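Okay, structure first, notes after.
Note that this complex is displayed minus one protein chain, with the remaining chains in position.
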Amino acid sequence: MKGFILRKVVAAGLTIAAIVCVNFVIFRMAPGDPIRMMFNDPRASAADLARMKEKFGLDKPLSGQFVAYVKGLAGGDLGLSFSHRRPVLEVLAAKIPATLLLVVTALVIAVFLGVALGALSGWKSGTRLDTFILTASLTMYSIPTFALGIILLLVFAYHIAVFPLGGMVTPASLFEGGELLLDVLWHLFLPALSIVIWYVGEYVLLTRSAMIEVMGQEYITTAYAKGLKKFKILKNHALRNALLPVVTITGVNLGFAVAGVIEAETVFSWPGVGRLVYDAVSHRDYPLLQGVFLLFAFSVVLANLMIDLIYGFIDPRIKVAGEM
Amino acid sequence: MGLTGDRIAKLKTFIRLLFSHRMGLAGFSVIVLFVLMALFASFLATVDPGRTGAAENILKAPSSRFWFGTDDLARDIWSQTIYGSRVSLTVGLVAALITVVSGTLVGLFAGFYGKFLEEVLMRIVDFFMMLPELPLMIVLAAVLGPSMWNIILVVSLVSWPTTARVVRSQVLSLKERPFVEASRCIGAGSLRLMFGEILPNVVPLMFAQAVIMITEAIYAEAVLSFLGLGDPMRVSWGMMLHYAFESGVIARAMWWVVPPIVSIVTLIVSFSLLGTAVSDVLEPGYKEKKGY
Partner (left out) sequence: MRRTLQKRTWPTGCLIGVCLVLFVLAAPAFAKKNRVGVGFTAEEILENTRLNETWQNSEMGCVFWPLVYDQFWILGPAPDYDPLPGIVKRWETDDYQTWRFYLVENAKFHDGSPVTAKDAAFTLWYLPKSNPAWAFPDNDIREKDAIKIIDDHTLEFKLAAKWPGKYPPAYWMPVLPEHIWMPHKRRLGNFDNDECIGSGPFKLKKYKGGEYFWMVKNDDYWGESAGVDEVVFKGYGSNDALYMALKKGQIEFIGYNGASPLSVEDFKKAENIDVAVAPGLAFIWLSFNLHKENAIQDKVVRQAIMHAIDRERLIQMVYLGYAQPSYSFIYPELPGYNPDLPKFEFDAEKSKAMLAGAGYVDSDGDGIRNNPGSGGDMTFEFMVPSAWSDEVKMAKLVKEQLRDVGIDIQVKVVDLDTYYEFIYTPTQDKFDLSISSEEPGPNGSWIWEFARGFHHGGSGWNQAFYDNPEFDRTFEAMLVETDVSKRRQLLFKMQAIIAEDLPYGLLLRYDHINPYRTDKYEGHVLTMGGFSNWINPWTYFKLRPKQ
């Protein structure tokens, strides 16, 4: 067991190291002179710029810069955001809670809804209900989140204005406590919905096929023969086994969760890390872009690590057999 | 890679099965429609989509003259939608091609040679698969600059690992099959084995992957363009949505927003249906089920 954990942690660590290197390379590929960008005061003299260059270590050779970069990262220095004129870490940290709120809400709802619908669909495989759920899921899965978001925004926030036109709170409303919570939930509904719809499709398809596979197994027929009620069979036997791939796919899906969050936050102006991406792109704020990339990459690696460990606990076969 | 009689027969069966699959046929027909749209764009469009119009025609609703209305520079939306198919299809097909070819090559070499080479290649693949796709694409596209070819490059760069992994698994199981052993006995060299015997059996998988990759590439182009990383000199559905979103009048101009969204979704759904059909057909036992 210990060996298993150690191996996984080391692998995660190596991945993170590789991500850091890749990030550095990309940063150096960025066009333009970062010093000029940070102080775009045309009156700055050549001497001033040289001094700044020295201060930020950009006059050292590439290897020296890399060392400084890694040192900085270890200390939490992700550079200075051009458009916000503040440390990238500061800008990011302020926006993380909003994104977490959105992602966790959407994921939880999507998983529950998707598994329930998928189980139902698999259980009733072949019926009209199944075909309906299947087709609906396939379609929803094909709509890019931002496109769905735009439609939801236009229909429900503009034409039939039941929801707000974006944002997380009513600006400067000075709400507190319960009022504030309701305000946030009201703003959260549409962006979360746009992510949920895409996700549900995926979980439905997955749970359904896992369900169908499991249903065909012998031990189900045995349980039936023993006289157990249909629903109990569903809950206690079939579902439990169908859930294993669901856990796996959640890990693989984190990359897609990131994409969904970026798109939903952009369309709904949700003040999270995803929206920062859009703003950073508009301003070509490279340090901020990289900071976001690092944040997402690290999160995905860590989340995958956790899922791997959970998986290892659930399925004893995995620990023994090692990796595929 | 020779086209033996046996292989031609297999191909024929494959195609016939595909066409008899209801969803696959539906998807394929729609794809053909879009391809025709792209090829005959200059005939189908009413005006040059990039050409700005007269000031009084700014943001007009659909009419007999502007079938889908106009945008904020009085450009015809119908024509933009027609021409937009070119970018989506080009990015989709070219990026998928590059992805599948490079992924297959890597998968082939890794699976076939095994040992150190496989270890190194698969570590690289694992690493890439761990990275969140969209942020990586965004950072690369932002750094490389806005152009259609950069988008193709970026999408391929991010997608090839999936194909490599899938192909490698297939190669691993194929390696042990009797016909490979047989060829080895005759004295066939490694390369001949790889490309002559194994590759043809990987082709169906490559095709399935390609279809999946096409949907991913079309989606990626749409998202990147929407975020502002698209090619400003080309008309694309994603860029149309980008301009609409930026204009501040997106709510008033549903006609600007609906055509590109419907086009993107329809194209993706069609390729998805085709993909479902392909994976169904490739399932062992499908042939028999359908009575072939």
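Think of it as A and B in the order they're written, each chain with its own count starting at 1.
Rule of thumb we're sticking to: a residue touches a chain if its C-beta (ideal position, glycine included) is under 8 Å from a C-beta of that chain, and two chains touch if they have at least 3 such contacts.
Note that the coordinates shown come from a computational prediction; the quantities given were computed from them, not determined experimentally.
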Identified contact with the non-displayed chain, of B:51, B:177 or B:192
B:51
Among A:79, A:164 or A:260, contact with the omitted chain is made only by A:164
Touch list for chain A against the chain that is not drawn
31-33, 36-37, 40-45, 82, 84-86, 94, 158, 164-167, 169-172, 176-179, 181-182, 268-271, 279, 282-284
Where does chain B touch the missing chain, residue by residue?
50-52, 55, 58-59, 72-74, 146, 228, 232-233, 246-252
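As a convention for this text, only the chains that are shown with their structure count from here on.
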Mind checking the centre-to-centre distance between chain A and chain B? Centres are C-alpha means, answer in whole Å.
23
Parts of chain B lying in touch with chain A, wherever the complex brings them together
126-127, 130-136, 138-140, 142-145, 215, 219, 222-223, 226-229, 241, 245, 250-251, 254, 257, 261, 264-265, 268-269, 272-273, 276
Touching chain B in the complex, chain A uses residues 15, 18-19, 22, 26, 29-31, 138-139, 141-144, 146-147, 150-151, 154, 158-159, 254-256, 258-259, 262-263, 266-267, 277-278, 280-282, 284, 286, 289-290, 292-293, 296-297, 300-301, 304
